[in-house]
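All protein chains of the complex are present and in place, except for one that has been dropped.
Each chain gets a letter, A, B and C, in the order it is written, and its residues are counted from 1.
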Amino acid sequence: MLGSINYLIYVLLMMIGLYAAIAKHNLIKKVIGLSLFQTGIFIFYISLGVVEQGVAPISVDAPTRFANAFDHLAARDGADPEALARAREAVEEVLHPHADHADHGDSHLDVEAPETVAHALEAAGRELPADQAAALTELTRRDRLIVDGVVRPYTNPLPHVLILTAIVVSVSTLAVALAIIVWIRREFGTIEDDELTELELEVNNDAKGGEA
Amino acid sequence: MSGLLPHLPALIVVTPLLGGVLAPLCGKGPTKAWALATAVTWVTFALTCWLAVSVYDQGTAQYFVGTWGVGSAPGPLGAKDWTGIVGIELRVDRLNALVLCLVAGMTAVITPYARLSVAKEIPHDRLHFFYAVWLLCLTGLLGITVTGDAFNLYVLIEISSLTTYILVALGKSRDKRALTAAIRYLFMGTVGASFLLLGIGYLFMCTGTLNMAEMATRVAELRDQRGIHTAFAFVLAGLSLKMALFPVHQWLPKAYAYSPTAVSAFLASTATKVAIYGAFRFLFTVFGTEFSFGVLDANSLLIACSCIAILYGSLVAIRQSDLKRLLAYSSVAQVGYMVLGMALANREALTGTLVHMVNHALVKGAMFLAVGCMIYRLGSAKVSDLNGLGKRMPLTTVCLIVGCLGLVGVPLTGGFVSKWYLVQGALRAGLWPVAVVLLVGSLLAVLYAMRIVEPLVFGKAPEGEEVREAPPSMLLPTAALLVGSLVLGVSGSLKTGLIWTATGDLLGVGQ
Amino acid sequence: MSQPPPQEHRPGFDDADNVVLTKLAALLIPFILIYGFYVQVHGDFGPGGGFQAGVILASAYILYALVHGVRRAQRLLPRKITDVTAPLGVVIYAGVGVVTLLQGGHLLDYDVLDPQHTQHAQEWGMFLVEAGVGLTVASVMATIFNEIAEQ
Partner (left out) sequence: MTVGPELALVIPLVGAVGIGLTGSKPNLREAVTLLCAATLLGCVSLIAAQVLQGEHPRWEGPLMGPGLQLVLEVEPLGLLYAMVGAVLWIPNSIYSIGYMRGHHERNQTRFYICFALALSSVMGIAFSGNLPTLFVFYETLTLSTFPLIAHHGSPQAKRSGRIYLGILFSTSMLFLLLGICWAGVANGGDLSFKAGGILGGVDPGVRSVLFVLFVLGIGKAALMPFHFWLPAAMVAPTPVSALLHAVAVVKAGVFCMLKIMLYVFGLDVVRDQVHHEWLMSLAAFTILVSSIVALNQDNLKARLAYSTVSQLSYIVLGASLGSVLGILGGGLHVAMHATGKITLFFCAGAIYVAAGKTKVSQLDGLGRSMPVTMGCFAVGAMSIIGLPPLGGAWSKWYLGLATLDSAWPWLLAVLMVSSLLNVAYLMPIPIRAFFLPPPSGGPEPSGIQEAPLPCLIAMVITAILSLLLFFAPELALALPELALGGKL
């Protein structure tokens, strides 16, 4: 229950906001409601970003480079097949750490995976060239998230970036809304929605009267 | 020159964007900013045409903004090809190539018209800002159409919406009700866009990607997940608001009626069309035909809403005394036609929808422009003002009448072609009552068209003031749009040829 | 000294005389500005970037206007300038994109700015883009404030 409290909050905020945007007569209050409504969605997005044992999706090159190098190595003759298989397993572990464990709710990651790769390769009579080793290190920089062998929730930056954009959008909306409300106040003399409706009707009738 | 070709998807968005930010630098006054805007819109139009030609020749054009997808080859070990998953992809296939041409073309024709019309309806010290916002709105609309990234789509929808609110509000010096129309539109539009944002969030949550093509492949695997169903509901609700589909259409009539006339024409012929394109994209590409209409059965809801929209919009249109409101309510009904065709989801109906999109853009745009001519000379556009207009403004009158014919969809106009296909689609889907609703809708259209045509042809002009014909710079664009709709109505081969292949792509069937 | 044309005096618009506020603002504003610039340039390493920086910078202006009156604030930063800088920022942003296009890359493909040192190219590209964003956001915020305040 507590795990999904973000989602509860987001729904609650959205509903409060929507209520205000619909039920309040004062335009400013409506705008506030609208902002609340959007804020709820932002919380939803931010909650999305938290991925247990997630992998940074931005690191495009490192896995590819590493995997290529590994295959290149493995393809050479004279390697011990068993050791190579172990190494490959370890590589899988590095590249897709959640593949085996996520189902069990097991948050323990094999922190030694990179080392296992290196050892296994060594056993197979191979040594990782320097740049590939660097790629491997880059890959395992993720281990900063691993404290005492326990993976801390990892936060995907993408939703944050997205929501930053959405906040910009909502601020712009707010600005436009306020500007229009100021205009309305000047032209109609009120910012109460029901009074505005009446005033609009009057304009309508004036127009009709002028026509007749 | 041909080196530009691969960059066209980006260029058609960047060009109006640059134009939009340069326009306020042109300084005050009606001419400079307008000249810039005209040039920019025509360049954009040329670029979209070029792009469309190449897309129809060589198939879908893809473009990745930034470095993403440039250097990363597909890796082994199940490592995916990350191309386009992370970066923003612009993707142009036959469907959006058509919509792009439509949007850019309409703007290119309306902008020259805007000079006099807008100068009459907006304070002069705001004109350069007007054109800036105008071009930014175009940027947003083209962006929505061109992008292959769901979140990007949301942002661009908001850009186009925000600019639209401003454009509508600028109608205040002609009628102060433009302000309340704008704020109400803003409330509804923001709620709609937020729903869309939420839906995209759920999609992202379930699929882990924002790229629409990538989403599509994953949605196909995840179609039983509740998150996807939730996403569908929110996306549909959000897009319906933007399309002004029946129960959530209230913003449209006021917004169209009180905004400056050039803006009404621009919005009527582009904004709702782009929203409908968005719906196409989500329902058919992202969620997939089978999921949208098979698993979730969205079509019964959409068909019901659009049928009511057709009848309700037409009936209310008949009662309007203000021409712009009449046209706006007619738009509510016409949106119903387009959504109906989409919901029927067979090839005939989709063709009907797309033909209707093109045709309605041309005709409704032209009608608003013709009404703008009236406002330019008479200062108002009520149904009662139409009396005897035939004698005083004969060319405007001809435009209005031809436009009415197009709205009704009489044979030899494009409207007939679309009606034909829609009815065929309804019958093919086995829904003859829907076909009857379609036909009743066009009968109601006859009624409101008659309210315009009758006083034009047979009415007697009021005594008194002399009224001259509208200036050629306003009449020419109006006539151009109408000629376009007539040409497309008679020799529809070009149009339906393009559209027929586009609908084939959508449904994933051969030619 | 020529007398300015007689205008309706609007409290808060034309003046402000609260000593406490004035002094406090004088203390705060430099820090706000520095913080704004910090956020601006830090954007390519950590949280930050043009949008946040723009808002912070604009808030300095708004604080000044609240304390000293809008008219004085506008004398400091005339609307003519913000009217130019707002689009200018976007021009910088889009300009970078166009330059990358002209260099033969994709839109906003920073690598082509300096193909020998793509890392630098990335840094420069992002810096310029963020600078454009910051400029625009700050100017637009100020403009919106002015627009509403003048009414």
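Throughout what follows, a residue touches a chain if its C-beta (ideal position, glycine included) is under 8 Å from a C-beta of that chain, and two chains touch if they have at least 3 such contacts.
Keep in mind it's a predicted model, so treat the numbers as computed, not measured.
*Asks:* I'd like the shown chains that the missing chain touches, ordered by label.
*Replies:* Even though it is not drawn, that chain still touches B.
*Asks:* Consider the whole complex, including the chain that is not shown, and state which of B:V219, B:V263, B:V417 or B:A470 touches that chain.
*Replies:* Among B:V219, B:V263, B:V417 or B:A470, only B:V417 touches the chain that is not shown.
*Asks:* Where the complex has a chain not shown, which of B:A46, B:L311, B:L395 or B:V440 is the residue touching it?
*Replies:* Final answer for the missing-chain contact: B:V440.
*Asks:* May I ask you to list the residues on chain B that touch the chain which is not drawn?
*Replies:* 351, 355, 405, 410-412, 416-417, 419-421, 423-424, 427-428, 432, 435-436, 439-440, 442-443, 446, 450, 454, 457-460, 489-493, 495-497, 499-500
Basically, only the chains that are shown with their structure count from here on.
*Asks:* Which chain pair is joined by more contacting C-beta pairs, A-B or A-C?
*Replies:* Taking the two pairs in turn, the one with more contacts turns out to be A-B.
*Asks:* State, to the nearest whole Å, the distance from the C-alpha centre of chain A to the C-alpha centre of chain C.
*Replies:* 28
*Asks:* What positions in chain B touch 2 or more of the other chains?
*Replies:* none
*Asks:* Give me the residue numbers in chain A that touch at least two other chains, ranges are fine.
*Replies:* Each of 183 in chain A touches at least two other chains.
*Asks:* Give the list of chain C residues in touch with chain A in this complex.
*Replies:* 51, 140, 144, 147-148, 151
*Asks:* Considering only the defined contacts, which chain C positions touch chain B in the complex?
*Replies:* That would be residues 83-84, 86-88, 90-91, 94, 97-98, 101, 105-111, 122 of chain C.
*Asks:* Please name which positions on chain A make contact with chain B in the complex.
*Replies:* 18, 21, 27, 30, 34, 37-38, 41, 44-45, 48, 57-58, 60-61, 63-64, 67-68, 70-71, 91-92, 95-96, 158-159, 162, 165-166, 169, 172-173, 176-177, 180-181, 183-184, 187-188, 196, 200, 203, 207-208, 211
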